[in-house]
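Every protein chain of the complex appears in place save one, which is left out.
The chains carry the letters A, B and C, assigned in the order they are written, with residues numbered from 1 in each.
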Amino acid sequence: MERAAREEPARSRLARLFDTGGGRNLGLVAVLVLLGVVGVVTTDTFLTTANLLTVLTQASIIGVLTVGMTFVIIGGGIDLSVGKVMALASVWCTTVATQSFGWVVMIFCALAVGVGAGLVNGLLITYGRIVPFIATLAMLISAQGLAEQISGRRSQIVTDPVIAGIANTRLAGIPLLVYIFAAVVVVGWVVLNRTTFGRRTFAIGGNPEAARLAGLDVRRHTILLYVVSGLCAGIAAIMIASLTTTGSSTHGTLYELDAIAAVIIGGTLLTGGRGTLIGSILGVLVFTTITNLFILNNLATEVQNIAKGALIVIAVLIQTRAQRSSGTG
Amino acid sequence: MERAAREEPARSRLARLFDTGGGRNLGLVAVLVLLGVVGVVTTDTFLTTANLLTVLTQASIIGVLTVGMTFVIIGGGIDLSVGKVMALASVWCTTVATQSFGWVVMIFCALAVGVGAGLVNGLLITYGRIVPFIATLAMLISAQGLAEQISGRRSQIVTDPVIAGIANTRLAGIPLLVYIFAAVVVVGWVVLNRTTFGRRTFAIGGNPEAARLAGLDVRRHTILLYVVSGLCAGIAAIMIASLTTTGSSTHGTLYELDAIAAVIIGGTLLTGGRGTLIGSILGVLVFTTITNLFILNNLATEVQNIAKGALIVIAVLIQTRAQRSSGTG
Amino acid sequence: TSNEAPSSGGASVAAAPAGDNAEPGTPVTIGFSAPAADHGWIAAIANNAQAQAEQFSDVTFQPVNPTNDVTQQIAAVQTLINDGVDALVILPNDGSQLTSVGRQAIEAGIPVINLDRIFDSPLAYRTWIGGDNYGMGVSAGNYIGERLRAAGVANPIIGEIAGIDNLPLTQARSQGFADALSTYGFSVGPRQAADFTAQGGQRVTANLLQAAPRLDAVWNHDDDQGIGVLAAINQAGRSEFFMVGGAGSANAMREIQSGSSVLEATVTYSPTMASSAVSLARLVAQSRGMGDLAEHEVPASITLASATITRDNVADYLSLGFES
Partner (left out) sequence: MTTAPTPGPLLAMRGIVKQFPGVRALDGVDLDVTAGEVHCLLGQNGAGKSTLIKVLAGAHTPDAGEIVWAGRPVTFGSPQAADAAGIATIYQELDLVPGLTVAENVVLGHEPSRLGFSRLRAADDKARRLLRRLGHPEIPPRRELGRLSAAGQQIVSMARALAKDARLIVMDEPSAVLDPEEVQNLFRVIRELTADGVAVVYISHRLEEIREIGDRVTVLKDGRTVARNLPARTTPTADVIRLMTGRTVEYAFPPRAAPVSDEVVLQVEGLSRTGEFRDVSFTVRAGEVVGLAGLVGSGRSEIVETVYGARRPSAGTVRVRGKRLRPGSVPAAVRAGMGLAPEERKSQALLLGEPVFRNVSLPAMDRFATAGFLGPDADLAAAAEITGRLDVRPSDPRRPARTLSGGNQQKVVLARWLLQGCTVLLLDEPTRGVDVGARSEIYALVRRLAAQGAAIVLVSSEVPEVLGLADRVLVVREGRVVHEAPSGELDEGRVLDLVMEAVPAGAAERSGS
């Protein structure tokens, strides 16, 4: 409840980086370290570069969606449509017609679909006054239908060599997808923490009435938040099209739940106004690492699921305790 | 914003029934009527008793889950686990071992699993201080895994004639499942609106701090809310086991989203403290009727989806307008 | 009942290959990746593959965790490639989407046996073995066509309850069904897609029966969801039509045998293909041919035939039925 505000003179720079709100994320870092130890103990391969890069590549697509989701949730909303908007964008940009124009047009299309869907979400929510949950749920369903309609329910193969090549390209041994993920996170972090846009996002999520009376244009800002989320879905669409070499209406099923879960595990309040992007990204990494550990240890699905539920609870408990003992409970 | 407090002398008794909060649900009734008109115009069969009963039967399972969900959401929480707790309960009560004890034990098992899962949810949330979204998400995943583990990922056929017979039984031409649904709704309505438990639920969801200061045991009450939701999942498990003649880990996938959507469309605030059970049930009926209309008109899946998204938006817009013009904006 | 231990799936394992193929060769590790088992057919696939591998002393079986998420399946197969297995058996969630990772394996020198859902490019697999979805639809269509023609029904109303509409296999089945019916001058009436689950089958069928007050025949693509389909039919008290199932589950076969429900036939799509795929993977990895064939190499593609099981021949097939 009560958040302390004592002076913390001896806080290291590192701690501050993971922080932006009082040691909040140290718990998640501890969880990751713990998972790493489990990985090293139970498998030979966990700590290989190849495996760690696999984890990061796996994390990259959900990770990009999570950046957008973090903005929306801190701003007091929710976006259930990200996964299927991504699918729609992947389908749109991989139709034969689009592909014939080459990769620039493909990327443009994917981003435009994402932005367009975000804009529609934002307009429904602000001017239509439909609660975000319902508006974006409707978008989820419609985007799914539209993606099926356009693709004729087939996986559309990416023939463009540039797009197809993204997932195969490595710079200095690291997959390009990981760079894209990192770039989105860095840009997202800067926007959220170092711009007036980010500051307003916190204000609007924290107390929309106060923000309105302080002269912020709450509606316009809310629309922009969903556009940001849609843009991230568009970027993710290109990434998944490259990774799977297809555009498909089946992409991204339930990704919205994964993204929301990562954001919340990362310490962002579902009611808005408070949260950190780093926390969300750590949340994504925790989820992805858990899955990776299961694969490496060759667990059966059902055991995986039972264990995953328990692990999530444990992770959050560790995090809550860490938070409390770091004096910010 | 502006809450008028004008006198509403000419409100009919009927309007009051659907109301408990100012004409709030008249919009949804209008939407249902509209859907009915569409059904009559586009099909010959919509307005037959058989079809209406099919709609009600289809609505019954999600409907029972929605009753529990309404309690949880009004109480300021959320329960993502209902669908998979139902699946787990259906699996548990249809194992060979359980079935050999007969229908009483089967029903007991299903209810016990539901209540147990709800209890765990409640304890994690209150004493573990894990946010409801994450705690019940973990429960969803674990329940799914456990259901798969127990069933060996097979559909377990219901051999007990009493359980199998529930879905085939009709009283006065109306399926028993519909009576069960109606009974749960009536009990739920009475508890929510006519007991101290129900009224305290509003208090805890609306202003937990005030509830605490008023001497309510907020933790115990919160735990009970999740137990109620789990109990509903247990009841729904028996219904779905009878309806599909199987217990299966695949039951109830995404039912939580449907139930939450119905609750929210029904006018309950996701932040808690305000809402009506009748609204939630109308929400369920709207969703089920839409699906029925699509199938009667033999629409293809993708067209169904596109239209469903649009219809949800339209339904909410109608409802919002109705609400505003009835003077309770 | 269906509640026996999962190992009962072992009963449906295909007979071990004939000839000298059974003799042990160089030890090989076979990696295996398939979608998460969310229904009986997929569960049978995994069980059959496992059971078949256990029959060979020279095979180490290395399955990766099944998943329904394409990107996770890609990661899982990449893990197997990193591990350097000798052969891969892959049943992809989506053939197109795993083509690139299949090529990666081939380029890394690992032969890939592509099971059922086919990759886009032959460069991504060494051998494909799978069922005949189009042929399955044709079998169902022919059976229904023959029956109705024999009964002299004019303008019959034929319902179709498909599986997941997004899968190419569903589209192929529906195409075969429609093509076969058209040779009799019939066409498909109400058609809805369920989701391979009992619950989806029940929901769709309950509504569809309302849309069609009279039906002459129904084809349901999948016997797993068929449990729910039958439940809905019983609950509606309808019996004026007959139904054909799909895949060939033990449960469906028992229903056919008993003759007590509308389910009168099913067209097979047998999960035994997984057993064969493991055998093929072993042979390919050991650079051997198939015992009874003249060629020294394993063929590049093998398509299973879809049989029609009716009350007359169900006894022959019961042992191959998989539990739902």
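By our rule, a contact is a pair of C-beta atoms (placed from the backbone, for glycine too) under 8 Å apart; a residue touches a chain by one contact, two chains touch by 3 or more.
Keep in mind that what you see is a predicted model, and the values were worked out from it rather than measured.
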Chains in view touching the one left out: A, B
Residue among B:F133, B:F202 or B:Y255 touching the omitted chain: B:F202
Options B:L52, B:L119 or B:L216, residue touching the unrepresented chain: B:L216
Those residues of chain B which, in the complete complex, touch the missing chain: 1-6, 21, 194-200, 202-203, 205-207, 209-216, 273-274
Residues of chain A (touch criterion as defined above) contacting the omitted chain: 2-7, 190, 193-197, 199-200, 202-203, 206-207, 209-217, 273-274, 327
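Following the convention adopted for this analysis, only the chains that are shown with their structure count from here on.
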Chain B and chain C: spacing of chain centres that average the CA atoms, whole Å: 35
Chain A and chain B: spacing of chain centres that average the CA atoms, whole Å: 29
Touching two or more other chains - residue numbers and ranges from chain B: 148, 153, 301-302
Where chain C touches two or more other chains, by residue: 37, 165
Touch list for chain A against partner chain C, complex: 45, 48, 50-51, 54, 57-58, 61, 148, 153-157, 164, 167-168, 240, 243-246, 248-251, 253, 291-292, 294-296, 298-301, 304
Of chain C, residues touching chain A in the complex: 36-37, 62-72, 74-76, 78-79, 82-83, 94-100, 120, 165-166, 168, 171
List of chain C residues in touch with chain B within their complex: 1-6, 37-40, 43, 165, 190-193, 197-199, 201-204, 206-211, 213, 224, 227-228, 230-231, 234-236, 251, 323-324
